[in-house]
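One chain of protein is taken out of this complex; the other chains stay put.
This part shows chain A:
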Amino acid sequence: SAQFQLAVPVAVVFAPGSVPGDLPRPLPFRDVQEMEISVNLRPSITSRYETVYRRTTAQEEAALDVATAREADAALHPLQDALLGSLTMYVVPETSSLLPQGINVYVGKHRSALVRAGGGLAALRTRLQQLTQVMSFTASSISAALSDRVPNGQLGPDARRHLKSSLGYEITFSLLNPDPKSHAVDWDIEDAVNRYVQPVLDKLSLVANFSVDSQILYYAVLGVTPRFDKESSSFLLSAHSLPHVINPVEARLGSSAASLYPVLNFLLYVPERSHSPLYIQDKDGAPVSTNAFHSPRWGGIMVYNVEAPASPQVSLPLHVDVDMVRVMEVFLAQLRLLFGLSREELPPDFLLESPGNEGLADWELDRLLWAHTVENIATVSTTLTSLAQLLDKIGNIVIKDDVASEVYQAVASAQSAMAELAAGHLHLAFQASKEAVTSSERAFFDPSLLHLLYFPDDQKFAIYIPLFLPMAVPILLSLAKIVREARQRKKEPTKMD
C-alpha cells in the first residue's frame, strides 16, 4: 500500500498591470505546494500543485484584449498546450472590464480561468486554491472515489451515489405511452441522439465506451396513482411516492441481455389523457420545473405533458410530436448528475461558463478522470490483495499461466498509473489504470479459481485414511514382528556359545 500522489500542473499567468507587489521572486518562477488529503486510510493521498508563475506572451495579451470573458476564453484556447489535468489561471488587472461586476473568477469551458487581481500574493493563493477545488478535485471527491475502503460511518449519506468507474456504459432511452388510444406519440430519437447526445458521449469517450439504444413501450403505467389537485386542476405526484414509480416499469424495460456494462435508463413518460397534466412535486409541495427525477446509479424519468386540445371534439388519437430539445436538456443534465458533475457549492463570486452542446467542460472531464483513476487504482489493489489472501488460504490452488500473466500485467499497469499520477500526466495515468482494472478483474474472476475445486488437506486425509488404514494395519504389525525377530537374532548368538 503505497502513497498516492496526485500532481496537478498549474500555470498562473499575469497580464500586464496585474502583478502583485509582494512576489517572493521575480517572474517567471516555479513553486510546489503539497497538501495532504486527510481521508484516514492507510495509503495516504497527497496533492502536489506544481505552479509556474509567468507573464503573458504577446499572443495571450492580444487574446485578452477583447470585450467579454467568453471571447477571451475562446481566443486563449488554441494558445494553451491543453494537457489533460492541467490548469491555467490568467490574472487580469483589477480594473479590467472582462469580468462582470461582482464576479472575481470566471471559469471557462476549457482548462483556464480568469481571475481579477487584487489583494497581494496571499489573496491570489487563496483564489488559486478555490479554483483547484472547483476544477480538479476536492478531498470529498477523492474520498468518494475510495469509498470502498473507507469505513461506513465516515462518509456522508450520499457519497456512493455516483456511477462506479466502469469500462463501458449502456444508455437506453425509453418512451412510455400508457394510453395509445388517446396519444399517438412520435419521437425522433435517432436524430436527437445524433445531434445532442452523441457530442456529449464523444467527449466522454475518453472515460468509457458508450452504447445507446432506444425503445417505445405501450401500456406501461406508473405504479402510483397521482392525486388530483383542484387549485391547479392538475395531477400531482408527491415526492415520497416517487421511489415506488420505478419498479413496476423496470420489469418491462428489458435490460439488455447482450452486455455486462451498467445500464442507464432514461424514461420519457407521456401521461394518460385522464391524468393530464401531471406534475411532480418536490418535498415542499412546489411543482418541479423540469418535471423529472433521477435515481442514482439507475437513470432518470421525465414526465412530458401534452397540451389539452383547443376544441373538445378533436378526433383521438392526438398526434404528439415530442420536443426533443427540451427532453434532451433534462436527460443530459441527469446524465451529468449521475456521473457526479454538478455545479453547486461554488463561492459566490465565481462564474462558470456553460459548456453548450458538448455537455461538459474540459475541466469537468478532468474531475471525472481524477476520481476514476484513483478509484481504479484502489480497486486494483483491493482485488489483488484479496486474490493473494485466497491463495494463502488454499495452499494447493493452481494458478494457470494466463491468470499469472494477467496479475503481473495488473501490477505493472497499476504501478505505472501511480507513477504517471505523481508526474501529472492524467491521460496516461487514466489509461494505465483502466488496463490495470481490466487485467485484475480478469484474473480475479477467472473461472478456474473457484475454491471448491481445490480440496483442503483435511478432506484428502478424510478420504484416504479409511482406504489405507485397514491395509496398513497388517503391514505395520508385520514390520513390528520383523524388528522383534531381528533383535532376537542379535541376542541369540551371544546366548548360544
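We adopt the following convention: a contact is a pair of C-beta atoms (placed from the backbone, for glycine too) under 8 Å apart; a residue touches a chain by one contact, two chains touch by 3 or more; residues count from 1.
To be clear about the criterion, contacts and distances are computed from a predicted model.
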{"item": "Record-based protein name (UniProt) of the chain missing from this complex, from \"GPI-anchor transamidase\", \"Phosphatidylinositol 4-kinase beta\", \"Septin\" or \"Protein phosphatase 2A structural subunit\"", "value": "\"GPI-anchor transamidase\""}
{"item": "Absent-chain contact - pick from A:307, A:401, A:457 or A:492", "value": "A:401"}
{"item": "Option from A:30, A:227, A:244 or A:319 whose C-beta touches the chain left out", "value": "A:244"}
{"item": "Option from A:333, A:377, A:417 or A:432 whose C-beta touches the chain left out", "value": "A:333"}
{"item": "Contact with the hidden chain (one of A:74, A:167 or A:288)", "value": "A:288"}
{"item": "Of A:34, A:188 or A:202, the one touching the omitted chain in the full complex", "value": "A:202"}
{"item": "Contacts of chain A with the absent chain, listed as residue ranges", "value": "147-148, 152, 160-161, 164, 191, 194-196, 198, 202, 205, 223, 239, 242-244, 246-248, 250-251, 255-260, 280, 282, 288-290, 292-298, 300, 302, 325, 328-330, 332-334, 336-337, 342-343, 354-357, 359, 382-383, 386, 389-390, 393, 400-402, 405, 444-453, 468, 475, 478-479, 482"}
